[in-house]
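The block underneath contains the structure these notes are about, expressed in structure tokens.
All protein chains but one are shown at their positions in the complex.
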Amino acid sequence: MTVSTKINTGRFFEDFTLNEVIQHATPRTISTGDSALYIALTGSRNPLHCSEPFAQSLGYKTTPVDDLLAFHIAFGKTVPDISVNAVANLGYADVCFTQPVFVGDTLSTSSQVIGLKQNSNGKSGVVYVRSTAVNHRDEPVLSWVRWVMVHKNNVSAPAPETVIPELPGFVAPEHLNIPAYFSAKNFDHEATGGQYFWEDYQAGERIHHVAGMTINHGDHSLATRLYQNNARLHFDDFAMQSSSFGKRLVYGGVPISLCRALSFNGLENALSILAINAGTHANPSFAGDTIYTLTEVLDSWALPNRTDLGALRLRMVGIKNMSPGEITEIKSNGAYHQNVVLDLDYTVAMPRRGSN
Amino acid sequence: MTVSTKINTGRFFEDFTLNEVIQHATPRTISTGDSALYIALTGSRNPLHCSEPFAQSLGYKTTPVDDLLAFHIAFGKTVPDISVNAVANLGYADVCFTQPVFVGDTLSTSSQVIGLKQNSNGKSGVVYVRSTAVNHRDEPVLSWVRWVMVHKNNVSAPAPETVIPELPGFVAPEHLNIPAYFSAKNFDHEATGGQYFWEDYQAGERIHHVAGMTINHGDHSLATRLYQNNARLHFDDFAMQSSSFGKRLVYGGVPISLCRALSFNGLENALSILAINAGTHANPSFAGDTIYTLTEVLDSWALPNRTDLGALRLRMVGIKNMSPGEITEIKSNGAYHQNVVLDLDYTVAMPRRGSN
Partner (left out) sequence: MTVSTKINTGRFFEDFTLNEVIQHATPRTISTGDSALYIALTGSRNPLHCSEPFAQSLGYKTTPVDDLLAFHIAFGKTVPDISVNAVANLGYADVCFTQPVFVGDTLSTSSQVIGLKQNSNGKSGVVYVRSTAVNHRDEPVLSWVRWVMVHKNNVSAPAPETVIPELPGFVAPEHLNIPAYFSAKNFDHEATGGQYFWEDYQAGERIHHVAGMTINHGDHSLATRLYQNNARLHFDDFAMQSSSFGKRLVYGGVPISLCRALSFNGLENALSILAINAGTHANPSFAGDTIYTLTEVLDSWALPNRTDLGALRLRMVGIKNMSPGEITEIKSNGAYHQNVVLDLDYTVAMPRRGSN
């Protein structure tokens, strides 16, 4: 027997070239099965994603799939090409939800290398990519920038020219995409159970969401496989036993989705995510951890030509094994509190009081 | 930062008013994903809910979703408003399955307070509600009464007038709803694998179902989130560690569904649930418990104008970590055996011998 060389070992730092475009494999047609699983995995209670009549009352032809389900599926496709040899996911920025995704849409993702910076140790480097997911009509549905630290395989490979992309601090209100057909004129707050509208949230307000969710191995494994994210460190306990963690890590998208679902109580009318301005996985999560969340209201924007909806810029902080009310300093001296797992700056659409 | 007061902490005993109607949030459109998950979570083998041709042979346009899936989804909506501060779910009664639920139907639930009784300790009370789930055509699909013990938040709040609703001991045969189109004339018992028909079951018969199902954390968490039931004690292990249980409790609907699925062997032709006459969660279940079940035949009723189907009133007893054949006294001196988790009195439709 000859040992095959057909295994794709993934790209190392020296395999990325500035401006190259990588088409990722595994186009995926979204189904109602995906949406049902997403509810079962997160406990999401947002009626926009589970009630056809409610979605239709807002002008949608039917329920759009959860913004984060679309994100995780689109993201998962990039893993084999971008981050399978990553040391760390350093951050996200400029995540734009361009248009809703519906059951029956087929998502494909490509990524362009927009920045490269070799580390001073010469053993790894940071790769910046802009990834874009399109539907089967080749219309963009979402795009994002992320940067990851990737090992070099050949440490003697020359360092590329350092290029660090300029990234916006947040997606500006005028760049937010809201479908023209989406209207909150007929918004029924009994469907969300939320009594608070856009005008009721003020910058400087912090919401301590009460619910917590313990992550089971079954949960995060199912979720990460559903997203076709094949990063080994989430699945291979045998190999991870000899890692510095000693066990499997939870995919960082799992706490993002849990925090979004847990923050429903207090943000019931935050109907859809328009952008993720910035995101950091502050500390890893493991099975057995209980995730809590707090939200800080960062800003509140009226939207151009919109009297029915406004936007809120929110900071969603994921915390493990500690009540959100007990945490005072999320970050001090530039370092995250050890129980903080997620720091996500995002923007939501919310109906205005008296919109209807 | 100002700490927000927008969190919905749920109703306490003094927040319920006799006769008030509460519209619950989160309408839900049922999908094939929900049904697939229900099979994966329970192992149900009832062909009425998984075979279109079989369902059509009985007059249905397509497969109705499992009666208990519809129940759990409808029920889950009531939790944030009714039982999030409950000390205990004391019981169910008069659960009527009014008409089948199909994929594409959107369920909404409302509850009316039909009884109130403050406990003598002045710290809690019992709330009785009748909840009704309707589909998107506003037709009732199922209704039930339950009563829960709920904490008072303000112990000095005055006690309401005591009103205890009169509840039927069981749903009378003439109140059972069977769709007019449902006919067992073409019933094919090879599809269920069941050799026994309505005439073969006699009051006084006890069936020791052989199969057992161990509850995994992943299973009950997925199920309870699928039902959008957000009661914290099922999910938040960190908080539950300091409860008297020391760990998460399994949602009581999980053993109900497991017992129904486990009782398929012995009740293969119990095609659909017409009513739940009474139900008690006798003891809590935890992950790691193995659930078994036994059935006692309580009564057997011919149905008005029906030669194809009869009804059986059954008692389904859920038992943990003990073979059903070993239990002799389910209840003695008014107290349940410590291994009994469920005592459910329900009514099923079953084809009559020679119906076809």
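In order of appearance the chains are A and B, and numbering begins at 1 in each one.
We take it that a contact is a pair of C-beta atoms (placed from the backbone, for glycine too) under 8 Å apart; a residue touches a chain by one contact, two chains touch by 3 or more.
For clarity, every value in this text was computed on a predicted model and none was experimentally measured.
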In the complete assembly, which of A:V155, A:A172, A:A203 or A:A239 touches the absent chain?
A:A239
Across B:C50, B:L90, B:A157 or B:A302, the one contacting the chain not displayed is B:C50
So one chain is hidden, and I want to know which residue out of A:A159, A:L222 or A:I330 touches that hidden chain in the complete assembly.
A:L222
Which residues does chain B use to touch the chain missing from this display?
31-37, 39-47, 50-54, 63, 190-196, 200-202, 204-214, 216-219, 222, 265-268, 288, 290, 296, 321, 325
Considering the whole complex, not just the chains shown, which residues of chain A touch the missing one?
1-4, 6-9, 23-29, 31-34, 36-37, 80-81, 104, 106, 136, 216-219, 221-226, 228, 230, 232, 235-239, 248
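We adopt the following convention: only the chains that are shown with their structure count from here on.
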Taking each chain's centre as the mean of its CA atoms, chain A sits from chain B at a distance in Å of 36
